[in-house]
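Omission of a single protein chain aside, the complex is shown with its protein chains in their original locations.
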Amino acid sequence: MAPVEITIEQLRPALVLLDFAGVAVFALTGALAAARAKQTIITFAFFAAITGIGGGTLRDLLIGAPVFWVRRPDYLLVCFGVAALAWVIHADRWPRRALVWLDAIGMAAFAVVGAAKTLGFGLAPLVAIVMGVLTATFGGIIRDVLAGEPSMLLGPEIYISAAVVSAAVYVALTVLGVPLLAAGILGALSGFALRAAAIKFNLKLPGYRR
Amino acid sequence: MAPVEITIEQLRPALVLLDFAGVAVFALTGALAAARAKQTIITFAFFAAITGIGGGTLRDLLIGAPVFWVRRPDYLLVCFGVAALAWVIHADRWPRRALVWLDAIGMAAFAVVGAAKTLGFGLAPLVAIVMGVLTATFGGIIRDVLAGEPSMLLGPEIYISAAVVSAAVYVALTVLGVPLLAAGILGALSGFALRAAAIKFNLKLPGYRR
Partner (left out) sequence: MAPVEITIEQLRPALVLLDFAGVAVFALTGALAAARAKQTIITFAFFAAITGIGGGTLRDLLIGAPVFWVRRPDYLLVCFGVAALAWVIHADRWPRRALVWLDAIGMAAFAVVGAAKTLGFGLAPLVAIVMGVLTATFGGIIRDVLAGEPSMLLGPEIYISAAVVSAAVYVALTVLGVPLLAAGILGALSGFALRAAAIKFNLKLPGYRR
């Protein structure tokens, strides 16, 4: 029920950086969804927080860890700060392309962070990969459902699959004994590379055909 | 992982009353959403329970508390009783205005209860405010998503913001040393007053403009 908790902090400072970067970037995508819907500052904050910390929250609930932001209010502050900033600087005027790339960074970062924390709890590699993917994608899915937008995540877009690659590469390298930092960088890069190729060359996964 | 649990009961009997009032009122709004959709008695019960205890359930999961209604079936009984009553007495014939006011009471009550329980767990003021807001709003959001209705909570309506005021006033007064009961009453009243003014004078938060 309560295994020795290994926090992201203990794993590697690099992971903390990845974690905060992911939270900030996803919070921004949440705030922009609120902007598209001409929402209020309150909804900006709400969407930023759900998107920024939703995935990690689900991961922590599932693996039985204390929810990461509940005892560290700085995560909430990042989300609310990003929401206020997005409102003030009119971040929705940025080229949409910029956002897509930022989002790709957040996805790759969160997939590794989620997998790393799960392995740190002594859970199986398959479970760690699934948790990495959930960490990277759940916040965005909730954002889309609440905003009433069709979820990019549930289409032919190569997005969840890139998160699978990041998490799987990290987990595989770790199991093979590669140092955590190197495994984390390689994991994040490989998923990011796949996502980048998908964005650049407009690659899609094939849909099911009868 | 498992801090000394301070239940709402130990805090103040007044909070228990607020808590049950909030559950009953929100359960009623859930049942009425089912009525609008010409649903069955089963869906009445389902919506009443999700709306009545959904917010507190999320709060308890997040702060690591045992979910409040799991060991106290009387909360479920209140939800199911309200659902049956709403069906029998045709509560949906009530003027819509009555419901809006009841809902405002539930919102103010839950925001204080959620914040109080979270502070009782030794968590930070900012986290307590967020939990108060979640307790007050999450059930209604789920109700709206499931019923396929556009969520009033995610519009210009001054609703989440009133919950922020209730929770923040309670937390601020508590931190300043005001006795819990007084802080609770003042917190609930201030958020209710803001919501009341918003209903009466049709105040809205400004939406984002490019």
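Each chain gets a letter, A and B, in the order it is written, and its residues are counted from 1.
Note that in this section a contact is a pair of C-beta atoms (placed from the backbone, for glycine too) under 8 Å apart; a residue touches a chain by one contact, two chains touch by 3 or more.
Bear in mind that the values here come from a model prediction, so they are computed numbers and not experimental data.
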| item | value |
| --- | --- |
| Touch with the omitted chain, as defined above, among A:63, A:79, A:147 or A:173 | A:63 |
| Which residue of B:85, B:146 or B:172 touches the chain not shown here | B:146 |
| Hidden-chain contact residue, picked from the options B:21, B:34 or B:163 | B:34 |
| Chain B residues touching the omitted chain (full complex) | 2, 5, 34-35, 37-44, 46, 49, 57, 61, 66-67, 69-71, 73, 76-77, 87, 90, 92-93, 145-148 |
| Interface residues of chain A (partner: the chain not displayed) | 1-2, 61-64, 123-124, 126-127, 130, 141, 145, 150-151, 154-156, 160-161, 164, 205-210 |
